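Left out: one protein chain. Kept in place: all the others.
Residue numbering begins at 1 within each chain, and the chains themselves are lettered A and B in the order written.
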Amino acid sequence: MAHHGLLISSGLRVATAGGTLLAVAAIVFILMRFVPGDPVLNWLGTSYEKADYDRLRALYGLDLPLLQQFMIWFVNLLQGELGYSVLTQLSVSEELWRRLPTTLELILLALAVALPLGIGSGIWAAWRYGKMADHAVLTATLLGISLPEFFVGAILMLGLALQWRIFPATGFEPFSWSTEHFAHMVLPALALGLPRAAVICRLMRGSLLEVFGRPYVRASLAKGLSRKMTLFAHGIRNALIPVVTVIGLQVGYLVAGAVVVEKLFVIPGVGAYGLNAVTARDYPSIQGFILVVAAIFLIANLIVDLLYLWLDPRIRTSARGPSR
Amino acid sequence: MSASRAGRASTAQRAWQSAKVRYSCLLILVLLLITLGAGWLSPYPYDEIDAAATFSAPGQRYLIGADALGRDVLSRTLHGGRMSLVVGLLATLVAVLVGVPLGALAGYLGGRIDWLISRVVDLLLPFPVILLAIITKMLLGDGLVSVVLALSLVLTPFFARMARAKALSVAQLPFIEAAQGSGLGTGRIMWLHVLPHCFQPVLIMATLSVAFAILAEASLSFLGLGLPPPAPSWGGDLQASMSAFQLAPWTVLAPGCAITFAVLAFNFLGDGLRDVFDVGERFL
Partner (left out) sequence: MNTKQAVLVVDDLAVDIRGAAVLGGVSLAIHQGEALGLVGESGCGKSMTALAILGLLPRGAQMRSDSSIRLQGAELVGASEQALCKVRGGAVGLIFQEPGACLDPVMRVGRQIGEALQLHRGLRGAAQQAVLRDLLVEVGLNDTDRVARAYPHELSGGMQQRAMIAMALAGEPVLLIADEPTTALDARIASQILDLLDRLRRDRGLALLLISHDLAVIGGRCDRVLVMYAGRAVESAPATQVFDAARHPYTTALIAASPGLAGVTPKSPLRDIPGQLPAPGGGRDGCAFAERCTLARSSCGHRVPAWTPVAAEHAVRCLQYEEGWSC
């Protein structure tokens, strides 16, 4: 009975995510068509042949009625076909697919920094509430959430790469299980992960402090469990639940931050691609980029939602999502 | 609960008790003075180019050094604050003015309106600011409006969700039924009874929003998605100086520290207010 509810809830979540992605795709398509100015004129520049103009319009299907354009585009989308970049004439989907692992690796490394550091320090600060350690953590995290990612990256670069030459400053080595590759990823991962760690730390601390005031913690102590045992057996898991839901939101910020970090450290990921596309007004590429980013954080939120289902048995019986 | 002007005055009094609140207000005051008084405080006009002084180190002539075009970094940094502050405050203002009434209405009325508003809010909620900024930039071109719009779109859902939660909790109370029974229209009930309950959490969220908006605007400028070049902006200056990082680190450190200072001041205020009012809502 309980497992049935779990399956249905999970299924609903997946379906919702898929539906949202399609909705995003549709919105993106419509928005792109509303951009002021003629895109073909943008690409061609000031002097052009009419024949070229007509050819390009026909090539990109811009001379067809809007609805037909949408149908063609939608069908292509379902097949994973995202068109061709105006800038490079290369397939958008191929290019994004090639760069995706790099960006994903960056995000995962940043999470590997942010989650243990954030959750760990949050627990520690809550445990030592009111004492020096707590104040120190609060101050450090206040700074952490106020520092922009690119500044953190810049300082790290200045200090660890340029001044003391511990890590390479910019550049990227293709993926391999080697020090060369990871040496280039350390600073970017830190730049991306440290500000997130500060946010997560505060969340965890706040959540745990709230849990400390709950009746079941007092009941656990009354049962004879020591403070430490109560923390590990009952406190942390309950405190993690609201934190997990917010981490899903944090992934959105992580993706945005990845764009920044990729630019700063010159890493050829999805973010760098999108940025170039925006500067060049390369619409097919922009569309592809938006879709990929949307997909990443929708999937991340989906994972978080499913995780939440697993963590909190109370909502398994209701099909609706948690009120975040 | 502060449901009256007198209530709001005592709220301010209580807030002032906290040392955190006092210090952060001081910091913000300093910030405001510096940005507003940038014109008088700057030793040089921010766009005065001096080819001979390119990348001068900090010293007597240029207190924090000069940038790639020989412009005084101190003057540029002082002026850069204006835009950041304006964007931050404007975006927050829009988010509050749009989000709070929408959310409160959704919570108070319930039913289909609630469903509709909640769906829209849920859709917008996880969107990273970058995406929205790209879209608004495409649609509206460069400029203040497009940046403020993008930031407002990111912030509004948070206010709407919070206002909705507050409205839901208040709508249950019996005196609301009494007010409805006595013939008061929805608008007046909202204004007199529902919205005042949102005041404290909105205040906290607003300070944190300004912090977030300034940070986001700086990031956007860094990426070239923010305000267009001639206007001095912290993020933009940082972006322009990145290549000369090794040569002239002060060109990067000055705007970076300025951003951090501004954001920290507002975050600090939000922290202090949250301690005083003990609102549980976890925003960022």
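Heads up, the rule we're going with is that contacts are C-beta pairs under 8 Å (C-beta built on N, C-alpha and C of every residue); 3 or more make two chains touch, one makes a residue touch a chain.
Computed from a predicted model, the values in this text were never measured in an experiment.
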item: Touch partners, limited to displayed chains, of the chain removed from view; value: A
item: Option from A:103, A:207 or A:220 whose C-beta touches the chain left out; value: A:220
item: Touch residues of subunit A, complete complex, unshown partner; value: 214-216, 218-226, 233-234, 237-238, 241, 311-314
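Note that only the chains that are shown with their structure count from here on.
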item: Distance between the centres, which are taken as Cα means, of subunit B and subunit A, whole angstrom; value: 22
item: Contact footprint of subunit A on subunit B as seen in their complex; value: 123, 125-131, 134-135, 137-139, 141, 161, 211, 215, 218-219, 222-225, 235, 238, 242, 245-246, 249, 252-253, 256, 259-260, 263-264, 267-268, 271, 280, 282, 284
item: Subunit B contact footprint on subunit A (complex, rising order); value: 20, 23, 28, 31-32, 34-36, 138, 142-143, 145-151, 154-155, 157-158, 162, 199, 203, 206-207, 210, 242, 246, 248-249, 251-253, 255-257, 259-260, 263-264, 274-275, 278-279, 281, 286, 290, 293-294, 297-298, 301, 324
